[in-house]
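Complex shown without one protein chain; remaining protein chains in place.
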Amino acid sequence: MDFTILILALPLLSFLILGLAGMKMPHKWAGAIGTLSLTLVTILSYCAAALYFGAGRNAEGIFAPITPYNHTWLPLGGTLSIDMGILIDPISVMMLIVISTVSLMVHIYSLGYMKGERGFQRYYAFLSLFTFSMLGLVVATNIFQMYVFWELVGVSSYLLIGFYYTKPAAIAASKKAFIVTRFADLFFLIGILLYGYYTETFSFTPGETLLMSAGAVLPIALALMFVGGAGKSAMFPLHIWLPDAMEGPTPVSALIHAATMVVAGVYLVARMFPLFIDYAPEVLHIVAYVGAFTSLYAAIVACVQTDIKRVLAFSTISQIAFMMVALGVCTSSNPHYGGLGYMASMFHLFTHAMFKGLLFLGAGAIIHAVHSNEKSQMGGLRKYMPVTHLTFLVACLAIAGIPPFSGFFSKDEILAACYDYSPMMGVFMSIVAAMTAFYMFRLYYLIFWGKSHYEEQLSLYSAGKSTHKPHKPHEAPLCMTAPLVILATITTVAGFIPFGNFISSNGEAYHIHINPAVATVSILLALAGIALATVMYIRGNSKLTTAINKALGIFIEAAYNRFYMDELWLFVTKKIIFNCISRPIAWFDRHVIDATMDMMATITQKCGNIVRPMQSGNVQSYSVWFLSGALLLALMLIFFT
Amino acid sequence: MTIPAQFYLILAAVLFFIGVFGFFTRRNLISLLISTELMLNAVDINFAVFNAYSHPEHLEGFFFTMFGIGIAAAETAVAIAIIINVFRNAKSIHIKNLLDLKH
Partner (left out) sequence: MNILNLFVAIPLAMLFALWISRNTKQIRTVMVTGSTLLLSLSVYLTIDFIAQRNAGVTAAQLYTDSWSWYPALNICYSIGVDGISVAMILLSSIIVFTGTFASWNIKPHTKDFFLWYVLLSLGVYGFFITTDMFAMFMFYETALIPMYLLIGVWGSGKKEYSAMKLTLMLMGGSAFLLMGILGIYYGSGATTMNIHEIAALSNIPTEMQYIFFPLTFIGFGVLGALFPFHTWSPDGHASAPTSVSMLHAGVLMKLGGYGCFRIAMYLLPQAANDLAWIFIILTTISVVYGALSAISQTDLKYINAYSSVSHCGLVLFALLMMTRTSCTGAILQMLSHGLMTALFFALIGMIYGRTHTRDIRQMQGLMKIMPFLSVGYVIAGLANLGLPGFSGFIAEMTIFVGSFMVDDTFHRTVTIIACTSIVITAVYILRVVGKILYGEPCNEEHKRLTDATWDERFTVICLIICVAGLGIAPMWVSDLINNGVGDIITILRP
């Protein structure tokens, strides 16, 4: 497995080449270098997966983790040190495949999408940097290496969101994304520090005795780490950065903010799962509740958004919350009893990455065609963009949970795990799943069905009522449609992968079996959601829609404004931190502390001014002082001797 | 009858303090010079008085008075010369205007 180092080295190399020499390169070369290195990485990742899973299980019936590299990077005294290395185990291999596949698709897709953009080379450099950091994150051998790469993915996300750096919205969004996640990382860091102190190691597998002695602190440490994960994975209330992050180029949203980086939090919890389940099951259940609430919240908001990327963003939040819930509802590490959620979560992570990547890339193609993110500018596009339409439909069916698409299988496992945990949770998540089907098909109908915005504009133009000749939507070029088709294919067949055979909570093989009751309920609910969306939106906004909108007026208004979470964020940052803390402190520094120093100087100066006239050079005043002094001395001599 | 020594001494003291007062308060170089002369004369009177009353058999006090008068004359000559030169340069002998050397 020594070649795995190349999986990290190649993107880094391509980042360095593009970063240092990119500006002097023609666009084609830059794209070629980035794509080529990613192709190699993808091939190597698949090789690694084939070799790893091909080697079979060991005597204990699990796929043993392999650590081809592990070197001390920074010694920290005592037994602590930050190591850098590569850890190959089932989930990291799965993540390698997810990341390299989606990243490769995005690289190819961007050749068309970003064609002719200013900063094309920079774009590819950042993509390589991101891929490098994300791969480094998943193969981390210890929690601190994970944190190192965690920060690096954060910064590459910052750079890519702010790619259009002349757009104020993009600048604000990139800043917000970085600071919110950084805030969460603070808790992650404190969690790591606690963990490191009590377990005397940063590795994922500390000694039993140390873990026992850590006792009560371990749940706190793990909970803090989860807060870090919640920041990256956009759990409520730290989700606020993700919808804004859509200001970046669409392929970036597909790669970072849908498929890979945002699931880092889920990956983190999955990575620490053995510790969670053995030492902090109560924290795990908190994870489940946070996830459940987030999924509902995001689903509601997604139902009323009009910007297609925002809908997808909230849908991402909701789906990631599903994965969190799946992890959270685990009660033991036995996959047959209580540990199903772990496998379901990883499975959903895998399938979600594919279909959500597909949705975003499809949305990118649409935006590319109509030059707008707003649904009002779309409609009736199925005639103009057949390939995009079909692949988008596949992805919508997958996310809605219709068999035989992959989303059905993974979501079904999650729901089964939820029903195992408690019927309440199961019902709750089923409802959210139904809402998912509803808002995805709402999106689908509004984009591809109904009246064509283009035709309306065209008729206006030919009738002479508009001077602006509308731009005819056209199908995207091959390099953009090919990734769509590939991802759609994966989405269609991925459900049949015997996922449990590769990944399960304690490593033993688990055969996925569909629970007929749960499956029926979820299919029915999904169909109901789709049916409702069909009735309401297939011909644009129907009467029913208007009626519903009227009935729920304020609520919809609030949901459209994301329940004012962003206003709250602005209030906290601008009003409280900036105006009520930072300003006064700066004022205090200038006008109290500095003024005290200045006052000391002023007092000295005043004293100097008082004493100074005595040395004026005026003989008359000298003689006055002299005479008074002489008299005084004389008096003293007379009276005190 | 002789005039008591105190009379001379009071005169000298009054003269001296008139000189001191003048020296402290006047701002005109000539007035300052005059004040200095007053103080010198007061001292001269004292010398003469103490010589005459305490040691009439000696003459040192009178000599000192003579010296004092001589020195005062020489000093006045020098001072007047300086003052005239100052006046030539600064067109004034008021000390408020003579701060050039201070800065």
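Order as written gives the chain letters A and B; numbering starts at 1 within each chain.
We take it that a contact is a pair of C-beta atoms (placed from the backbone, for glycine too) under 8 Å apart; a residue touches a chain by one contact, two chains touch by 3 or more.
Keep in mind that this is a model prediction, so the values were computed, not measured.
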Missing chain: touched chains present in the view: A
Selected from A:L552, A:I577 or A:C607 as touching the chain missing from the view: A:I577
Option from A:T72, A:S462, A:T520 or A:T546 whose C-beta touches the chain left out: A:T72
Per the touch definition above, residue among A:V493, A:A547 or A:A586 touching the missing chain: A:A586
For chain A, residues in touch with the removed chain: 23, 72-78, 80, 82, 144, 148-149, 151-152, 155, 158, 162, 165-166, 168, 171-172, 174-175, 178-179, 182-183, 185-186, 189-190, 193-194, 196-197, 577-578, 581-583, 585-586, 589, 593-594, 596-598, 601
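Please note the rule applied: only the chains that are shown with their structure count from here on.
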Where chain A and chain B are represented by their mean Cα positions, the distance between them in whole Å: 98
Residues of chain A defined as touching chain B within the complex: 616-618, 620, 623-624, 627
Chain A contact footprint on chain B (complex, rising order): 20, 23-24, 32, 95, 101-102
